[in-house]
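Mind looking over this structure? Questions follow.
Missing here: one protein chain of the complex. Every other protein chain is in place.
Naming follows writing order (A and B), and every chain is counted from residue 1.
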Amino acid sequence: MILLALSLPLLLALACLLGQQHRLRWLLPAASLPMIGLAVLPESRLELDWLLFGLEVGGDAVSRPFLLLLGIAWSLAGWHALDYIRERQRSFCLFWLLTLSGISLAFLAQDAAGFYCGYAVMGLAAYGLILHDRSAAARRAGRVYLMLALLGEVLILAGLFQLGARFGNFPLAELGTLLGEPVGFQLAGWCLLAGFAVKMGTLPLHIWLPLAHPVAPAPASAILSGVIVKAGLLGWLRFLPPDMYGVSPPVLAMVMLGLTAAFYAALMGLTRSEPKAILAWSTVSQLGLMLVLFAAASVGDVERALLLPIIGIWVLHHGLNKAALFIATACAPTLTRWRLLLLAVPALSIAGLPLSTGGLAKTLAKEGLTMAALPGWAVTVFGLSSLTTAWLLWHLFDRLRQRPGDARVHPAWLLLTLFAMVVPWLWATHVGLASWPTLPQSWDGIWPLLFASAIALSWQRRGWQLPDWAGMQAIRRERFVKLESARPLSLPQISILRQYEAGRALLRLERQLSLVPVVGLGLLALLLGLGLILIIGM
Amino acid sequence: MTNEALIGLIFLPLLGACATVLPGRFATYLGILSGLAPLPLLLVAVTLSVAQNGPGFLELGGWAAPLGIRLFVDPLAVLMLWMVAIIGGLAAIHAWCDFPPASPSGQRFWPLWLLLTSAMNALFLSADLFNLYVCLELITLTAIPLIALTGSKTAVRAAMRYLLLALLASLLYLLGVALLYNATGTLDLYLMRDALAAAPPAAVVATLALISLGLLLKGAVFPLHVWLPKAHASAPGPVSAVLSALVVKTAIYLLYRVWLWSVPATVAAEQALTLLAILGAGALLYGGVLALLQQRLKLVIAYSTVAQLGYLLLILPMASSGAWPVAWQGGTYQLLSHGLAKAAMFLAAANILHALGSDRLSDLQRLDQRQPLSLFALAVAGVSIMGLPPSGGFLAKWLLLDAAFRSGQWWLLAVLVAGSLLAAAYVFRILAASLRRDDPTEADPVADTKAIPNVQTACAVLLALLALAAGFAAAPMIEFIGPGAPGAWSRP
Partner (left out) sequence: MSFGWQALPLYIILVSVVTGILVFMLGEQRQHTRTVLNLAGAILKLALILIMLLAIQAGTTFEFRLPLLPGLDLLLHADRLTMLFATLSALLWLVTTVYAIGYLEQSPNRARFFGFFSLCVAATMGVASAGNLFTFFIFYELLTLATWPLVVHRGTPEAFAAGRIYLAYTLAGGILLLVGLIWLHALAGAGDFILDGSLAPIASGNENALRAIFVLLMLGFGVKAALLPLHSWLPRAMVAPAPVSALLHAVAVVKAGAFGLVRLIQDVFGFQLAASLGLTDLLAWVAGVTIIYGSVLALKQSDLKRRLAYSTVSQVSYIALGVATGGVLATIGGLVHLVHQGLTKITLFFCAGNYAEAYGIHKVEDLDGLGECMPVTSVCFTIAALGMIGVPPMAGFITKWHLGAGAMAAGAPWVILILVASTLLNAAYFLPLLQRIWFRPLTEEIARRDDRLGRIRQVALIAPTVFVAVTALAAGLLAGIPGSPLFWVTRMVGAEGP
């Protein structure tokens, strides 16, 4: 099963490379299906000694929700892509499958090198997805993405070097034990934290997200936002045990950063008009909330154990819903009644409507944060983020409604929405966290929605619009990042013959020397010289 | 047996020369063959004897020194004789095609050639300064007509310049010899050391200065080299080869004999040797740079000779140091490998000149297609001249550098390094010129090329291969050469 999960995308990618994509396209959705099996079936391990430094792969408790998300979201998005992608199918399929094989390895790997390998492949292959439509905007977005992704990867690599020097290619599960007396690894911890933060779109490193999503095709955006960014979170969970290499992690700073991101990104999203850009900002905002959860989970071992399942539910909930929303942008230009419902369900879920998966996730998160002894205000602000999220999604709804055009409802959208409603609940039941919301909890979930709706509607009635300056900002930043070109140093060329003047002078000298009188003089001089030396010597 | 062999080495070519001037084709052939062919066989006998019994004297006619004429043979002399036999022999084969014995030009060429061979053999064996004078004079007087043999204006002018300066040199030498005889009463190289030690200093100084100066002029040591390039470049190919590989070396050989075998090891002598080495350094650098500036292949090779002779003088100031054995090995090996390589280069250059009708560097392009084997000989010999492995030149340079290092003479090290870089520059300049192709559309590059007899090509290639082989056969040869002059210079 594991072997199938890892090799299927690769084999299909190879087939694409050889030009067989037309015949094998229907397998595109199937490529990620084995992941669902791995997530649900009992744990199993596979050792691949012959790969790299010897890989060990298999699902474990940490990665199960990730695997489940990968299996569902990727398969359905792939199905959608089958019909949605009309141009450059070969290129799309190839990068789609390569990205999938990368992320599969990253999710399944049980050792550092394997994880990094999958992570890097995924990061690079995703570039091809972002660049799918080859436009100038896509190229710019791709460049920014690639620069940041590489920066992240070398930071991770630098961190891994420091760990690898002591532990070699260590099993991920044993990192906590191995570190034991974690002296001298602070720097590694920071490198890894910052490295994975790129994928997670943590605040100053988020600029690629709003650039990349609008230009990528809808299914690609769906998996970028729904699944790929979660690889960063998994990286954190894998490589950063609660004590983070002997430094008490700056939990409060991380929390504040996360919360800032949650609000800042939502507001930034309001300035954009492109639905996928709005969703991208929404993702940045939601990832900020996940950073808060991770920060709380870094307080200590107990907190980690407590929050881990909650993070899993978050991953599932956000991934599926966000993927559904992205597919919706492709399927719902005109909002009929059914389409409205299909759009509203994931949107409301993300905004945290009670009884929805989002409501469940948010309730659980707040409980968890409180138990992790986060300050009360932080928990409150965490809850308040629903307000801006809801407003942002109203904005999205408004924008989608204004878009002209016609598109078929794709069954994948339907299914994805359905799964988004059900699967996180099932998972919560599986990990024993499912519970009906109490009345106060429900109220906590509902009032921000109502309030946000009120703001949004009044705002909309007056026709207000925030200026679109996010794009410009990103461009400025990109210019800053662009490497200043260096002038090549030129070393002096070595050539004797270049000195023509000197050469001519020598030739003149030689002619002079050849004159017989000069030879005579030379003879006399030498005679005297030799004689003198001998006489002086005696 | 050995004695007869030694006499044969001198007199067989002499008799051959006499035979070639007799009328009749048969006499010419007989003279050439009997004059040259037995030399290697005789040398084998001599070599074996020297290897077994060490250096030895031979009194001609049974008269002992200082009255009689003595011959002296030691490993150095054997080495030089072998070079005469091999290089001279191959050059003679090369010359056979250009100067067929039956032709008028051959009639003029072969007596001179045999006489030259005889004179060189006699010089390497003589132990007496006056006999050596005779040999030197004979060499000069046979070499000059050989240079002028083509009769072209440049060749005659170069030969005349050579004649003028060589006679001046002979006079200086003779003056020195006369003073010496007056002061010491002996002319025997190997008996002179004690006599010199007892002689009045002024006479010794004048003697040594005059003799050395004469030899420096004959040996074309910088800055007295001016006659050499034109003379060597305008001579016929095999003559150039022998002139550059052997004739100038006779003077250097005599310098070695005089300074290392005959002069008492004093501070003054050591300083004089340093002066000679400075001249050698000058030759190495100046010759190298001028070789770089030449436009004609044979001139480049001729200036290369000027430069390479410098190596031979560079070893002199190490005579009193502990590094002397290594330096001596390096010097003698340089004698050998330079001789082989330079002869190969001149023969190849002669072939190229014949084939293309010009030896200007700018006319050499596409030589790799027009004269591949000659270029091969040129290149392989060039490797040896540059002192790059695998070649005799490399081992010689290694030994010289090693000696310079051991004796702590850092300036020698620098000069050696600079000299070999210059050599690389001018050799690669030739090679680059011959690989060039200015006009890629030119249809058949071979069309305007004259055919060269295979024998001539083979001679050049064989010599080049010998220079290469010298890079692998050094160990026994160096063992045979031994430590040089016996016990004269203090060697801690």
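Note that in this section a residue touches a chain if its C-beta (ideal position, glycine included) is under 8 Å from a C-beta of that chain, and two chains touch if they have at least 3 such contacts.
Because the structure is a prediction, the values reported are computed rather than measured.
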**Study point:** Listed residues A:5, A:117 or A:374, member touching the removed chain
**Key:** A:117
Exercise for review: Out of A:53, A:338 or A:443, point to the residue that touches the absent chain in the complete complex.
Suggested key: A:53
Revision key, fill the gap. Filtering A:1, A:62 or A:157 for touch with the omitted chain leaves A:157
Study note, to complete from the structure: Where A:9, A:34, A:71 or A:128 are the choices, the one touching the absent chain is A:128
Study note, to complete from the structure: Touching the unshown chain, subunit B contributes residues 329, 368-369, 372, 376, 383, 388-390, 394-395, 397-399, 401-402, 405-406, 413, 417, 420-421, 424-425, 428, 431-432, 435-437, 440, 471-472, 474-475, 478-479
Practice item. Mind listing the subunit A residues that contact the chain we can't see here? Key: 17, 48-55, 91, 113, 116-117, 120-121, 124, 128, 131, 134, 139, 142-143, 146, 150-151, 153-155, 157-158, 160-162, 164-166, 168-169, 483, 485-488, 490-491, 493-495
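The definition used in the following text is that only the chains that are shown with their structure count from here on.
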Check your understanding: CA centre of subunit A versus CA centre of subunit B: separation in Å?
Key -> 78
Practice item. Would you mind writing out the residues of subunit A in touch with subunit B in their complex? Key: 496-497, 503, 506-507, 510, 513-514, 516, 519-520, 522-523, 526-527, 529-531, 533-538
Study note, to complete from the structure: In the complex, subunit B touches subunit A at residues 161, 164-165, 168, 172, 201, 204-206, 208-210, 212-213, 216-217, 223-224, 226-227, 230, 266-272, 275, 279, 289-290, 292-293, 425
